[in-house]
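A protein chain is absent from this complex, but the other protein chains hold their places.
Note that the chains take the letters A, B and C in the order they are written out, and that residue 1 is the start of every chain.
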Amino acid sequence: MKNIIIFLFIFFSCFLFSQEVLLIISDKPNDDGSALLISWDTSQIVSSKITIDREIANGEFISITNSEELTGTFEDGSNINPGIKYEYRLTAFDNNGEIIQIYRTSGESSVQWFNKKKISLLIFAILITISIVYYIFSARSGKDLYIRKISGLESMDESVGRATEMGRPILFIPGTLDLDDMQTIAGLTILRRLAQKAAEYDAKLIVPVCRSMVLSTAKEIVKEAYMKAGRPDAYDPDSVFYLTDDQFGYVAGVDGIIVREKPAANFFLGAFYAESLILAETGFSSGAIQTAGTAMPSQLPFFVVACDYTLIGEELFAASAYLSKDPHQLGSLKGQDFGKAIFIVVLMIGIILEISGIHFLKDFLTLH
Amino acid sequence: MGKAKQIDRRWLFLLIFFGVAFPLIFTLGLPLETTKNVQMVYDLIDNMPKGSKALISFDYDPASMPELHPMAKAIVKHCFDKDINLIFTAMWPMGVQMADDIIYQLKDDYPDLEYGEDYVNLGFKAGGMITIQSMGKNFREVFPKDMNGNNIDELPIMEGINNFSNIGFVFSLSAGAPGIKEWVQIAHDAYGRPTSGGVTGVSAPAILPYVNEQQQLTGLLAGLKGAAEYEILLKAPGTAISGMDAQSAAHLIIIIFIIIGNVNYWRNKKAEKMGGK
Amino acid sequence: MKRKIPLLITFTVGIILIISEFIPHKPFGQLSGELEIWFLIISGFAILLGQLSLFKVNILKIKYKQRDWQFYTITLISFIIMVTLGFLWGTGKSAGMLGHGEAISSMLGYKPFDYLFHNIYQHLQATMFSLLAFFIASAAYRAFIGRTVESNLLLASAVLVMLGNTTLGSLLTGWLPESLNFLHLPKVSEFIMTFPTTAGQRAIMIGAGLGIIGSSLRIILGIERSYLGGE
Partner (left out) sequence: MEQFFATLGIWLGALFTFAIFSFLYKDNPFYKTAEQIFVGLSAGYWSVYTIFFILIPNLYEPLTQNFNANWIKLIPAILGIMMLLRLIPKIEWVSRFPLSIVIGTTSGVFFLRYLKSDVLNQLTATMINPFLGESWVIVIGKIMLIIGTICGVVYFYFSKKHIGALGVSAKIGIYFLMVSFGAAFGYTAMARISLLIGRLQFLLGDWLGIIQP
């Protein structure tokens, strides 16, 4: 539509004034009226340089921009208010710096209530919001929401059994970030279940941590789990302990524990950086069953090759929801799954349309 | 699991040390070819009109210098050759020093460059994505002054820059977050500016999906190889190219380690099986 | 009051920012713009908070004579030196409280703050991360084992990408005729990166993206409150 108007404008002004239009001032669409779009085209008169100025008072101009290009656009967004007419002047120069032509025109900006370019974004935002909120509330009201089994979690029984059998401990690392990271919280949720299992089977658990906030929470969780398993006497307060905040210092400490204590099973669940590689390698060399899980994409490769079981990305959160049955986590996960389902369906329709040469859907969804 | 056969890993460390050091001293100069993503970055800069303005964000610190510094140097050089005016910013505080260092290294090659006219260093701001979004609305509120304490209104290069609109393209040299991802999400996806960048090898695979038909990213330089390719396209060999032989040697050593490790593992497993029977 | 008001603020602020995306009209655009500027300033204070609490933690460690407490005095001393030098003479072209300190900078070649940065900090940080080159090599030997179909696929793709990303790859298959060019190692590596890797990473991106959308929504609606601390 805008293009048509511009075209008509050019067409009629050519017709009326029979003079080349060198400068067009138009409103910047979908904004709060604080900018004007300036486009120039001096290819007819072949200028070597142009300057564009705006009138601020009678006969007084301020420079807006200058260019050596024949055509171009520029957005003037300094002190523009909607509904006021602004006068612009284009001065075209030739090679010697002589003025070839001066062209004047004006334009005004306007305010828009709705950004029309973002309709598709709005539709998707509403869809996803409704589905997440709906599922959270239905989980809260006690509806049973199904979540598939996470294969990485199967290792838990195997690990605890093996540790009991061999009389060796289980090592658990809740990542190296603090409690404000969702991955740490997911890791600690899994620790709750693991500690309960360990208490039931009387396996020893070691949890070295590298953040003081994580320390107090992890202690609390393990203690609670032992109580729940009916074995508060078996809880050893020294089994959860703080090593150091420093990345490599912490890794060196954990490495020492792995080499000395030779745990039967290692769990690395949480956020990890470069230390993932060193932990997984040392654990592998010690012959432990290893389960790892993180949402840090760059660390997953190391876990996948060196560990027996790996929770990949979202699986870590799903595992936490699966174990805790917390309605917020479950409902949110369900809502996100709904988003994935929409994604796949729309994608398939889109691809079929593209193959048949219909570009409507893709154009509608493309946002700029 | 074959633990008895493990050798002390410090021997491997030594091997890697010399494996990288030797090719640096005795270079072979093996050939290197350029890839599409690097060519796209080159073309983007090459086709920019003279006198346009570009924003280059230094989102890294000394830890990633070997990978990103050669890229930064090559990109800045290319822009100066094409008469593109550069606005430097940093989402990481140490990026400021990185930008300064690039200018320091290039100042002999380009003696005519004027600070404030051809380039400017606006320095570091915290806040990551939110601050970038804010730049799209109130550029001058985010950066009232440059690194040297000059008022931004007094710098000719900043004339007409109130948001991203009059910026030709955005280029982020990124070693993590905040970095290139945030620039894609705001500068391109919200404000429609062409966006490109260079990343460390570690983050390259995760950023790659943005190089697509929608041109969320216009090309991408990934790791030392990306930097070396750009140096080739620019015909200005630098530290990236001279490191490529060492890179080859080290990769070869790692691949050989993987093969030996796997062969050992399967042999032990077979032996265990035989022993078990 | 201690919980309700922050929850209300989070809700209002989140909603304003979302609405302003769709409605550019006053007052939403201005409000969200103002909030973003506030965010920058508060982030500045938050960074300061991080450094100050590091200071506090270290003092406590020394006070209670924790293991290796001597090393934490080194942390404090180097922190204080860096801050003092920065405040006295500034950095780069910015002046400090004593101006630019021309005499001392002409002696050192840099301002004292920048001298420490270039000659100590830069090397420490760069070396710290280069340690990983050694660890990756030893891990390659000791732990990177293809035991399942999945890990075999991973190792195969890793080896191809590593070969393709160096001059070695160009050398090894450079002799291939034009018609078999797609088997040329750099081409193979480029193919792996452009198609299957992008597909896999895109799937991760969508999953993680939806996860972030979900948690943002829960926070705005006040369902997720863990950021406010204990009950």
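Annotations for the structure displayed:
What we mean here is this: a residue touches a chain if its C-beta (ideal position, glycine included) is under 8 Å from a C-beta of that chain, and two chains touch if they have at least 3 such contacts.
Source: prediction; values computed, not measured.
Put simply, the missing chain touches A, B, C once the whole complex is considered.
When the whole complex is considered, the residue among B:129, B:177 or B:233 that touches the unshown chain is B:129.
In the full complex, the hidden chain is touched by chain B at residues 10, 13, 16-17, 20-21, 24-25, 63-67, 93-94, 96, 123-126, 129-130, 133, 141-142, 144-145, 147, 184-186, 189-190, 200-202, 204-206, 209-210, 212-214, 216, 222-225, 239, 242-243, 246-247, 250-251, 254. The chain not displayed touches chain A at residues 120-121, 124-125, 128, 145-149, 246, 248-249, 252, 297-298, 300-302, 304-305, 312-315, 318, 333-334, 337, 339-341, 343-344, 346-348, 350-351, 353-355, 361-362, 365-367.
In this section, only the chains that are shown with their structure count from here on.
Chain pairs B-C and A-C differ in how many C-beta pairs they share in contact, with the greater number at B-C. Work out the mean CA point of chain A and of chain C, and you get 14 Å between them. Residues of chain B found to touch two or more other chains are 6, 205-206.
Residue positions 284-285, 297 of chain A are each in touch with at least two other chains. On the chain C side of its complex with chain B, the touching residues are 29, 32-33, 36-37, 39-40, 43-44, 46-47, 92-95, 114, 117-118, 121-123, 125-126, 128-129, 133-134, 136-138, 140-147, 155, 158-159, 162-163, 165-168, 170-171, 174, 186, 190, 193-194, 197-198, 201-202, 204-205.
Residues 1, 3, 6, 49-51, 159-160, 162-163, 165-166, 189, 192, 202-203, 205-206, 214 of chain B are the ones that touch chain A when the two sit in their complex. By the touch criterion stated above, chain A contacts chain B in their complex at residues 35, 63-65, 67-69, 72, 74-78, 284-287, 297-298, 366-368.
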